[in-house]
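The complex is shown incomplete by one protein chain, all other protein chains being positioned as in the whole.
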Amino acid sequence: MDWISFIEFSLIGLFSGGLLALVALGFVLVYKGTRAINFAMGEFMMLGAYLVYTGHTWMGLPLWLAVLLGLLGISLIALGVERLVLRPLAGQPVVSVLMVTIGLGALMHGAVDAIWGGRNLEMPQILPRKPLLWGDILIPGPIFWSFWVALAVIAALSLYFRFSRTGIAMRAAASDPITAYALGIDVRRTQQLTWVFAGCVGAVAGTIVASISSLSPALSATALGVLAVVILGGLDSVLGVIIAGLVVGWLESIAVGYFGGKARDLVPYLVVLAILMIRPYGLLGTRDIERL
Amino acid sequence: MSAAPLLSVDDVHLRFGGIRALGGVSLAVAAGQITAVIGPNGAGKTSLFNAISGFYRPQQGRLVFEGRDISQVKPNVRAAMGLARTFQNVALFRGMTVLDNIKLGGHNRMRASVLQAMGYWGKSSREEMALREEIERDVIDFLEIDHIRNQSVASLPYGLQKRVELARALAMRPKVLMLDEPVAGMNREETEDMARFILDLQEERGMTILLIEHDMGMVMDISNHVAVLNFGQLIASGSPQEVRSHPDVIEAYLGAREGRAVNASQGR
Partner (left out) sequence: MRIGDFRASYAHDEALLATPVQRSWMIGFVLLVLVFPWIGGSYLTYLACLTGIHLIAAMGLNIVTGYAGQISLGHAAFMGVGCYTVAALARMEIPFYLALPVGGLISALVGIVVGIPSLRIKGLYLAVATLAAQFILIFVFREWDSVTGGVRGVNVPPAQLGTWIFNTEGEIYYVIMACAFILLLGARNLFRTYIGRSFIAIRDKDISAEVLGIDLFRGKLLAFALGSFYAGVAGGLMGYFYRAITPEHFTLTLSVFYLAAIIVGGLGTVLGAILGAAFMVLVPEALRGVVSLVTVWAPNAMALLSPVREMVFGALIIGFLIFEPHGLVEMWRRVRRFFHLWPFKT
């Protein structure tokens, strides 16, 4: 591969990584808040995209309203999930919560497939399609702009968690629920909010992914590739997943450049196995210390 | 005590980040004796046990068992060497019956292959039967738990659960038995039963016992040797009588002001 192509693929990969980091953030939010991996993350992404599509294409709403509708819908669903599915499993081992999210994912996936059908749909254009031309290097427009949208959302969330009262309360409840209760923080409320945030993050990411490629129930599978980012970055580190998102995005793009499109399916999973062998807690994750 | 100790802790330092759990603790556990480790809450007693078991790696110091340095040995290998222990919060396997829990104590002695186990023939059924008989004879009869042997562990009252945990440790045929608060939460009668079992183990089987306990009456009654920890340091060590009237121990338990008052009143 010549130098120019390498740079092009690298840049595309780095810009794609922004979106990966955003989805990974959704995983991290749920993990930090509830100690469980949300295997239904992909389905939240998919459902969010479908809601936006429905709002805009079926109901004729202007795009910004459709997006708002999507976010609202996902928030309601996230609240419902937290209340009906996760709350009853409160004291159970983490493995049970994990399996329940798997079941939830299957339920959501089947529902979307049943309601909207399995064929590819065309998402309304969210991000400018015009490609960027830097000399000989071509960056597709949606990928470039998705990076900045992702960055904006991540930055907004980071600031929120750092400086707002609710954000700090959520971090406190995530780190030590019992002490948080004792200090008057409504831990149930923070858990609900955690799920709403994760759902919304997923909806935004899903909408963007669908507008870059296409909308179909298969969208949910893309989240599983993000697990590589989550594992590499460390399950509970926001900075870690940002860095990891860029790294994995770059790796995927370079692999596609050298080996063709099919490599995209394989790279994230090879990365996962490699990381688990070398450094299972990821770049910046905290090692689990179990109290005896 | 002229013989070499069976288990010795040499100048062990254990830190977790900024917290010093053990600061240079040395302890010699003599064979065939009951040694008690006491001290206020947070003194480092369970940390000491965890270091001996192998779950915590001390930053400094050595652990020597039967003349061998076991400081780098993995926990399950230390168990195979003869170090058995029970836990402060009962750590039985809730998905199994009493009998199955106890049988797990014999895990390291079993040799059948997977294929033999799946067929339950030959060596597998023979050694399983032999294990069952040995456990019934040496452990279940001794600890008087035959009436609950097929019950699920989760349904047992707390006192019986602790006894089953002791049974499981005994099934390991241990050389050193480490008991972490064996009578915590028990009433008078249960405590006396447990004390009787522990004494019988020492007298009838010559077992070496190391125990952590808060029940001073029981500790003073049955121990041959007592070590006192406070804030990760060993502050006294000797016979129960010596330790009971040691001024540092009294201060540690009662607090500095009260302790000094008591010491003064008794002429120390």
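The first chain written gets the first letter, and so on, giving A and B; residue counts start at 1 in each chain.
Assume a residue touches a chain if its C-beta (ideal position, glycine included) is under 8 Å from a C-beta of that chain, and two chains touch if they have at least 3 such contacts.
Values in this document were obtained by computation on a predicted structure and should not be read as measured data.
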Just to verify: which one of A:I7, A:L79 or A:A106 makes contact with the chain not shown? A:A106
Touching the hidden chain in the complete assembly: which of B:M96, B:A184, B:L199 or B:M216 does that? B:M96
Only one of B:M172, B:L201, B:M218 or B:I235 touches the unshown chain, namely B:M172
Touch rule applied to subunit A and the missing chain gives residues 36-37, 39, 85, 88-89, 92, 94-96, 98-100, 102-114, 117-118, 224, 227-228, 231, 235, 262, 265-266, 268-270, 272-273, 276-277, 280, 288, 290, 292
What subunit B residues would touch the chain not displayed? 53-55, 75-77, 79-80, 84-85, 87, 91-96, 100, 103-108, 110, 112, 114, 117-120, 124, 128-129, 131-133, 136, 168, 172
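In the analysis below, only the chains that are shown with their structure count from here on.
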When centres are defined as mean Cα positions, the distance from subunit A to subunit B in whole Å is 48
